[in-house]
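Omission of a single protein chain aside, the complex is shown with its protein chains in their original locations.
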Amino acid sequence: MFFGSDNQTGASDKVLANIATANNGHTHGYGDDDWTKRAHRLINETFECDARVFFVASGTAANSLALSCLVRPWETILSHHEAHVIIDESTAPEFFTGGARQISITNTAGKIDAKHLQRFLNQAGTDVPHNAKPAAVTLAQVNELGLVYQPDDLSRLKEVSQQHKLSIHMDGARFANAVSATQISPAKLTWQSGIDVLSLGATKCGCLAAEAVVFFDHALAEDFEHRRKRSGHLLSKGRLLASQFIAWLEDDHWLKLAAHANSQATRLAGALEKNPEIRLAWPCEANEIFAIMPKHTEQRLKKSGAEFYRWYSHGLPAHESLNDTEVLVRLVTSFNTQAEEVNEFIEVAAPR
Amino acid sequence: MFFGSDNQTGASDKVLANIATANNGHTHGYGDDDWTKRAHRLINETFECDARVFFVASGTAANSLALSCLVRPWETILSHHEAHVIIDESTAPEFFTGGARQISITNTAGKIDAKHLQRFLNQAGTDVPHNAKPAAVTLAQVNELGLVYQPDDLSRLKEVSQQHKLSIHMDGARFANAVSATQISPAKLTWQSGIDVLSLGATKCGCLAAEAVVFFDHALAEDFEHRRKRSGHLLSKGRLLASQFIAWLEDDHWLKLAAHANSQATRLAGALEKNPEIRLAWPCEANEIFAIMPKHTEQRLKKSGAEFYRWYSHGLPAHESLNDTEVLVRLVTSFNTQAEEVNEFIEVAAPR
Amino acid sequence: MFFGSDNQTGASDKVLANIATANNGHTHGYGDDDWTKRAHRLINETFECDARVFFVASGTAANSLALSCLVRPWETILSHHEAHVIIDESTAPEFFTGGARQISITNTAGKIDAKHLQRFLNQAGTDVPHNAKPAAVTLAQVNELGLVYQPDDLSRLKEVSQQHKLSIHMDGARFANAVSATQISPAKLTWQSGIDVLSLGATKCGCLAAEAVVFFDHALAEDFEHRRKRSGHLLSKGRLLASQFIAWLEDDHWLKLAAHANSQATRLAGALEKNPEIRLAWPCEANEIFAIMPKHTEQRLKKSGAEFYRWYSHGLPAHESLNDTEVLVRLVTSFNTQAEEVNEFIEVAAPR
Partner (left out) sequence: MFFGSDNQTGASDKVLANIATANNGHTHGYGDDDWTKRAHRLINETFECDARVFFVASGTAANSLALSCLVRPWETILSHHEAHVIIDESTAPEFFTGGARQISITNTAGKIDAKHLQRFLNQAGTDVPHNAKPAAVTLAQVNELGLVYQPDDLSRLKEVSQQHKLSIHMDGARFANAVSATQISPAKLTWQSGIDVLSLGATKCGCLAAEAVVFFDHALAEDFEHRRKRSGHLLSKGRLLASQFIAWLEDDHWLKLAAHANSQATRLAGALEKNPEIRLAWPCEANEIFAIMPKHTEQRLKKSGAEFYRWYSHGLPAHESLNDTEVLVRLVTSFNTQAEEVNEFIEVAAPR
């Protein structure tokens, strides 16, 4: 029963096979090869646009490199207080941006909304060079509490962002899950709703290590190749990354993988909601579940071999709190989650 | 009527005269001179200890250099949400620390207290290297809302800090005002209550440009001379800084200057409290006043030539808020504030 | 005919197969898995020691992360003037070290020798904090001119380094080729001859993307996990890297791959030396050849489809220079170089 993270499984067979296919023969190094070109093309087709695309091997690299193109070192980046980029990526954004500041602007809400953003920006000092000016917002899609930003959410954020000259970055570590869950086009979920740069993560949903930074605004990408190189993220054998993306995107493979993960999560969440001892902290909108459960249930599940993590209590919504006998846990399903695992988890969690 | 800031006036006559005295003759460069040695000694006598002392010309430099000795680039610095170091010093701390993160941990309280700190630390993730670990607290004495940390406040903060292995930095831009206001010894207000490093600011209280970084813990100072040099803060003619400090500290000159500033503030605050149209957002504990006044009063004062600044509304205490006809303003007195200025301000502010 | 670089081919079949094997099942993320543990163990067995080992996906990352553990931001790193780390890795070392300085200390010699180093160090200013103090030497094995450092070379460098408190880093992008060429043990070529940290590169010799940073001195590794994480080089699916290393090291697979590359280079170099129109700038000691050839020969080879690069003229030894009709070219063989390619190259290069 593996619900610890969607990065605890490997790559899909199709992705793996394409790494092997791409392994043959000679190519130029450092991404100057046909595999890479083809993968770039596929991404542009998928997003119905002409974006500038760059591959890297880790999500932290994708996020931080993207952000470093959006802000100057004396500016700030705004994020949700649970953002992976501010909680789980050390001080990578500070490192890559040369010391810009990361600020979290929410507290108990599940998503950044336009009002949060507006309120923060209205109060933020504008006395440069003394005050550090906000220059970018970053949000995750699916976000860190399992919620999906709808095009309307994004458009409203864009409106406020434009008034204050902020760029918007989307951390798409689980972007596939969002597309599958909403059945909204990749284009509509990104640039058509105001996203300037996307970290398109394939690792969590079927690849081994493959992330793309997708610049819908070419101007923002100007320095990217320098930043990627000097941070050691330009791989010499570029086909490793490209071959994964090709297999992942072709024939909607990525969406099929995501659909499986999402459907298992939906099923699991539905069952847990019916469990009288358990309540969900947030609605399950894709492949993550945040559940409040008794400690004894948590223990029983762990004993049965279930893998999952306790979550920070600051991940609770405003109206929720934990009593001494409860814990907040996060459950994540993957393309590789077995129906049997879900069944077993539901069963073990049932009240005794 | 100059109440904009205590940096809007010059140096005291005594300080100025000593710059001239120190100007004569030849010395070695870069602080390797007798003036500097004597100033170091005076600081140690003042603080009744054997601290390592370094001079720089600006408060931002003093604070950021001090902080860079307390945290590694993958750690975080905690401060009050109104801290000068997080609001008014651009991203200097990020720059000097090589990209550590600054986090504000309060919201509406006037001072950081041990409970704030404890609550934040209890919730902070400790899963390194993913989570960035808190490694230092910085607080200002007098703080940015005009409040003074008492030895008990500091000792309780120290206790929590030690449990979590945090160092404590004090931004003493108005340290003289705190000593004068409390009549507590410099030692008791710093190292005897757990402060590891102090930025001792003389600029705001009678000097032209003179700040000392005082390391009560020698080990923390290990890299300071490198950091100061490579950030351009080692002045070649070191006596400029040392001569100011000597004049400032000798014969309690600094405390006399601060006492004057404080007494004018006390008088002004007292009068404003009696003004039925005005209320103080925070008690006036040293030389800063935060007053909520009608906009028409603000206008009348400005028209009469009074200099002062509106303050961020997030500088209000929890129980306060502004209505549409009100503003929050900050008034600061200095060693050079004239009694007549105070009188005139009180008179013009009186209800019509 | 692919002689452009040993990164222009893919992975060996054995390595590729092991990626697939490791793909199965669930593991913990971020290198906390059995594959990674086993790969660490194998490296320690290979080097007959108890080193601390960290995996990353690129050579630039391995080198810069290693160097960032050896120097403080106000110190300098010394290298050969042709070092990959100073010529071909952008300003990655400056980025990772927080702004330490890279200095090249040779000019026309093929390797850094102890005398070069001694001379440079004797002249280097020691007036800290004004002068930036040398704190590390980095050298490549096989080096960028195709030469191999013998244990004696290294020991002499160590002696000088110790006198001046310098650490030594070895960029082992082609370390396999050096071991194969010299038939000297990995231990003897590294820690037994004074190397403190090794970047062990597997990518150029049979893997897709797999580099290890091997700290023979544990103390130097103290911050590595923080530095790797915040630079985005901690991969979530750690088995991708570990599985490559396991296949690569088991059964001396790495040495067999290197032996093939070296033998093809030796054969090619031997033939070129006999070509009256061509001379070698440097002896071919592993899998790189630096040849001075007529431009018309270069053109003929290119027309026949040979891939290779012109080299910087500052890659010439002191006694050599190019006339207007000559060029310096670099030829690199790989584990995948076909005997037929070598034959064809020799034939096309033959004088007409």
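First chain written, first letter: the chains are A, B and C, and each begins at residue 1.
The rule we apply is simple: a contact is a pair of C-beta atoms (placed from the backbone, for glycine too) under 8 Å apart; a residue touches a chain by one contact, two chains touch by 3 or more.
Computed from a predicted structure; not experimentally measured.
Q: Which of these, B:Asp217, B:Asp252 or B:Glu307, touches the one chain of the complex that we don't see?
A: Of the listed residues, the one touching the omitted chain is B:Glu307.
Q: Which residue from B:His226, B:His260 or B:Arg330 sits in contact with the chain not drawn here?
A: For the chain that is not drawn, the touching residue is B:His226.
Q: Going by the contact rule already stated, which one of B:Val197, B:Leu235, B:Ala265 or B:Ile278 would touch the omitted chain in the full complex?
A: Touches the omitted chain: B:Leu235.
Q: Quickly run down the residues of chain B that touch the omitted chain.
A: 2, 4-5, 7-11, 16, 19-20, 22-29, 56-62, 64-65, 89-92, 95-96, 203-204, 208-209, 226, 229-237, 239-240, 307, 336
Q: Could I get the residues of chain C that touch the absent chain, sorted low to high?
A: Chain C touches the missing chain through residues 73-76, 87-91, 94-95, 97-102, 123, 125, 127, 129-132, 312-314.
Q: Could you list which residues of chain A touch the chain missing from the display?
A: That gives, for chain A, the contact residues 30, 72-74, 98-99, 128-130, 223, 225-230, 234.
Here is the rule we go by: only the chains that are shown with their structure count from here on.
Q: I need the chain pair with the most C-beta contacts, please.
A: A-C
Q: Most remote chain relative to chain C, going by C-alpha centroids?
A: It is B whose centre lies farthest from that of chain C.
Q: Could you state the distance in Å from the CA-based centre of chain B to that of chain C?
A: 51
Q: What's the distance between the Cα centroids of chain A and chain B, rounded to whole Å?
A: Going by mean C-alpha positions, chain A sits 41 Å from chain B.
Q: Which chain C residues reach two or more other chains?
A: In chain C, residues 226, 229-230, 234 touch at least two other chains, as defined above.
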